[in-house]
Structure formats: C-alpha cells, structure tokens
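Beneath this line is the structure, given in structure tokens, with notes to follow.
Only one protein chain is missing; all other protein chains are in place.
What follows is subunit A.
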Amino acid sequence: MNGKNSLSPSVSRIQPDDPPSLPREFPHPQSRRFHSSSAARPPPCTVHPPPAAPPPPFAPPHPGESTVYLSPLRCVSPSATNDSRKPIISSVFISTTNGLFDACATTRRNPTDSRPDLRSFEFSAADSSISASNPLRLLAASSSSQLIRSIRIKMSLATNSPAHSSSSDDFAAFLDVALDSHSSDSSPYEKAEHDNNAESERIKRRKVEKLENSEEDILYGAEEKSLEVLSKQQLCSHPGSFGNMCIICGQRLDEESGVTFGYIHRGLRLNNDEINRLRNIDMKNLLQHKKLILVLDLDHTLLNSTQLGHLTPEEEYLRSQTDSLEDVTKGSLFLLNSVHTMTKLRPFVHTFLKEASQLFEMYIYTMGERAYAFEMAKLLDPKREYFSAKVISRDDGTQKHQKGLDVVLGQESAVLILDDTENAWTKHKENLILMERYHFFASSCHQFGFNCKSLSELKSDESETDGALATILKVLKQVHSIFFNELSDDLVDRDVRQVLKTVRSKVLEGCKVVFSRVFPTKFQADNHHLWKMVEQLGGTCSTELDRSVTHMVSTDAGTEKSRWALKEEKFLVHPRWIEASNYFWKRQAEENFPVEQTKKQ
C-alpha cells in the first residue's frame, strides 16, 4: 500500500498527456484515491539523507560496475566511470536493517540500446539463492517500508534513458536523488523528460507502462500467497500470536511459543522479546504517571471465602446477614451462588483499593480458578476501574503451584506484591510484602490448623482503621514516595525492591535480639526464619548475652536467659513480637507480647 502511495504521483507526472485510450493509465482505481490523498498526507516512510561516507558493507565493485548500496538509512553510490560503448552493468545491493534480506540486482545494458532491461534483472540473496526473473517480484516480497525504496530504484532505472545518460554515474545519482527526495518530489523525472527528445520519451513511456503492469501485478497480487509467505518468513519475527496467527503479519503459526496471556484475551501469546519491549514502553508510561505496579492476592489478603457446605452451625447466622449484590461497594459479606461460596471482604478493602489505585497499576493474581477470580474482581471492583483485564488466575500461570511475574506486563523493578503465601513467590521474594492472613470463616482457620474460634464465630472482625490493610497501605505509600521523591538516581534505574528493603530494615533498627528456647537444639541458629526475619527488619541477632542486648525472645519465661533478661531489665518478648513487627512494618509494643512461664519448668 505504501508503495502504491509513493509511486502514484510520479507515475501520473510521467504520463500527463497520455491518450485516454491507453490501457492502464492508472494502474488500479485505488491508486487514484491514494494519489489524491498523498498530497495531504506525508509519505508514510521517509528516507533519511545518506551519511557522508559510510563504508560499503560489500566487497568492492568490479570495474565497469556501478554499485549502489541501499539500506533504509543510507544510500551510497561509489562513482565508477564508464564508457558508454561498453556494456554497462548496474548492480543494486539492497540490504535491510534487520539483515534478513540482502539481495543484489544486476542488469546488463546493451551499448547500442542502453535502456536497462529490467526483465533481465537478476536478484540473488546473500544468504540463500533467491532469484527471480522479474526483479519486482522480489522487491514486492520485501516489507512495505522497503517497498518504497525498491520502487524508487526501479523508477530511477526507468528514467535512465539513452539520450540523457549513458554512464552509471548518472544512474547512481538518480538513485541518490530519488532516495533523498520524498515521493512527491519529481525532480529526476521532470529533468529526464526535459532532456529527452520525443522519440526516447515515447519509448520510455512504454517502458514505464510495462513496468507499471508488472509492478501492478505484483502489488495487487498481494493475494499471491506464496509470495506473501516468502516475504513474511523473511521479515516478520512473529513477536506474538493471537489465535495462532502472528500479530504482525497474520501468518498462521503452528508451533506454540512464548507466554500465554489468557487473562487478557483467549488465544493471545507473546514472545519474550515482545514482552520486554512492552515492559520497557510501559515502564516509561508508568513513571511518567508516577505509578508503580501492585500485584494483589485475593484469598486471605483482600478477602476470605468459604464454600457454602463448609459453614459451621455457628456461622449459619451469616446467611441472613449477607449484603445485596446490587451495590457491592456498601457491603462486605456476600453470598455467591454461582461459585457456591460465601465471601467476606477484609475491612478497609474498598478504601485500600481506591487509594492504592492512585499510586499503582493493580493486578489480581490468585491461585483460584478463573470463574472465582472474576466473581471476586466484580465484588472488589464493580466498575472495572482497577483491574480491567488484569485478573490473573491459576489457569494463566506458567508454573504449577507457583506465581510468577512473567505474566505480569511490568518491569520487575517496579512491581510490589501483596500476598499471604511466601512460598508462592519463590523467585520474587524481594518484591513481596507478606500479609497477615485474614481468617474470617471457621473453615479457613481449620485449613491452616488453628483451633481457635474464627472471627465469624466470635461475631467480630478486624479493625477497619488499623487492620492489616490500613497498615500496609501506609507502607505502600511510604515506598511509593521514597521511590519517586527521595531517590537521587535516574528514574529508570530505581528499583522498588531496594526501597522495600530499606524500609523494612528500619523496622527493628537498633534492636539486638537473643533467642531462648525458640530454635530446636542442634539447629543452625542463623538459618532459622526468625533469625533471618530480624536481620531483614534491621535488627541484629546474637547468641551471646551482654549489655548491648535489647530484646530477649523466648517461648518460656523460666529459662536461664529469660531470667537474666528480667534481672537486667531487658525486654522479654514472645517470638510473635517479631512476626507482628514484620506484618505491621513497625516495632510492636513489647508489653503486648508477654512470655508465660510453662508449668513444667
């Protein structure tokens, strides 16, 4: 199409006074349309002026041969003097930026009839032996952006008539001009016309017509499938597929490669290169809007669900208390018959999503099934403002029992994850903000081995104002503001993982912790998760008792170390203090975590 667009103006100039009886005055009705439009529109592809003297990438031309190197960014014509009496060989090398298509065209001109016979153009590809008796065939086989140049080459050759020029210098010059000028620029052709006498002009015109015909056959022979397949195999890298068709060239792809993005649209797949490209583009966009990416888990993080069959007798009262599905923003307890579940949204979740959406582009990523995930997304986001087409379910992941950021179209350095299960994110622990599990229903408590009464049975709930979500929202805001306001390095180089690490390391800063009766005997102390947790939170751990110790973490107040701590007036706290500090991102009040003496002692 582009080719037609660029060609049509010059064609109509060359044949301004053609009698209407001539066949194919306009090669195709459409070209007239394009012609009229091309004046207003800039040419779809512009050719940059050639650089001063780039080295030709090919072997030096033979004597008596003019070589023109063409690539989308340059056109070089090493001058070669020629005697018009000798047979002139004009060669055109065409190379494209992607290097997929290196071809060389050679034409021999008879000294007596020095019009280049385009039919005898021989094309051979550098890598394989692609050749065609008709050069235009091969040219048409290149992509549309190259098509323009290809056709210009051809036009230049056509105007290279005997009276005007016999040396290939002029030929090369023509090419230069043709390439430098836009498609609307007709100087070479006009010049040629003025110089020529009527006789040669007629011959030439016929020549151009011939060209026209053959070219038209090719261009409109876009339906010629073999040709198209040839071109696309060579030029399209197939960055992704939709319904097993390449998203760029529409060619059918048999082998399934790349990552499936079923959560965006069924049948969509993207290759890694394309994903990276999209991520990079997206990153710029996000940073411009001062946003990061937040991946949210559903169960136990934003809400708690139970199957209807698992409701305990004590919870049956909930059935009468469910909120209407008409306006989900007002309620928090819902009965969803379609997926046989009862769902309790975590207190504060609506506010959380609303505020977080200002700072983050949000995804839902759940281990639940797709139908369930969509139902939950509807509850959380009835207007589809936050998660449109960003709900990832178990079916979309690339690994079993694992969550991965590979299906998230965001740069890992800008992603924060909110989840209650650390093991699901083995590869992305640095991005993870671990959430305290939300257990509202009894079945959920039992599932995780708690034998206490559930919140539903106690008819209570997490606090709205300082529950887990409210706490985490503060952390998110803090991380966001550090990322955008406090870091000094370039925006693109900033890493949210580093920020998260820094924020985390401030939690227990200055605390020196000694453990007592926490680790099993013979256990390598510094491998224990609590030990590591304290270190991540910025505290230090020790096995030695000395003055600098601030906290004694113990499960039993009767141990020797615990008694020492009491005597020295150090904090004696339960291990839950560390976990609570970890979940709340804040050093917790020590008096809330007393250690009791076990009777046995």
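We take it that a contact is a pair of C-beta atoms (placed from the backbone, for glycine too) under 8 Å apart; a residue touches a chain by one contact, two chains touch by 3 or more; residues count from 1.
Methods note: contacts and distances are computed from a predicted model.
Considering only "DNA-directed RNA polymerase subunit", "DNA replication complex GINS protein PSF2", "RBR-type E3 ubiquitin transferase" or "Casein kinase II subunit beta", the record for the omitted chain gives "DNA-directed RNA polymerase subunit", by its UniProt protein name.
Checked against the full complex, the candidates A:L308, A:A389, A:C452 or A:L566 give a single residue touching the omitted chain, namely A:A389. Contact residues of subunit A toward the unshown chain are 1, 5, 28-30, 32-34, 37, 41, 220, 222-223, 239-240, 242-252, 261, 264-265, 267-268, 270, 278, 281-282, 285-286, 289, 361, 385, 388-389, 409.
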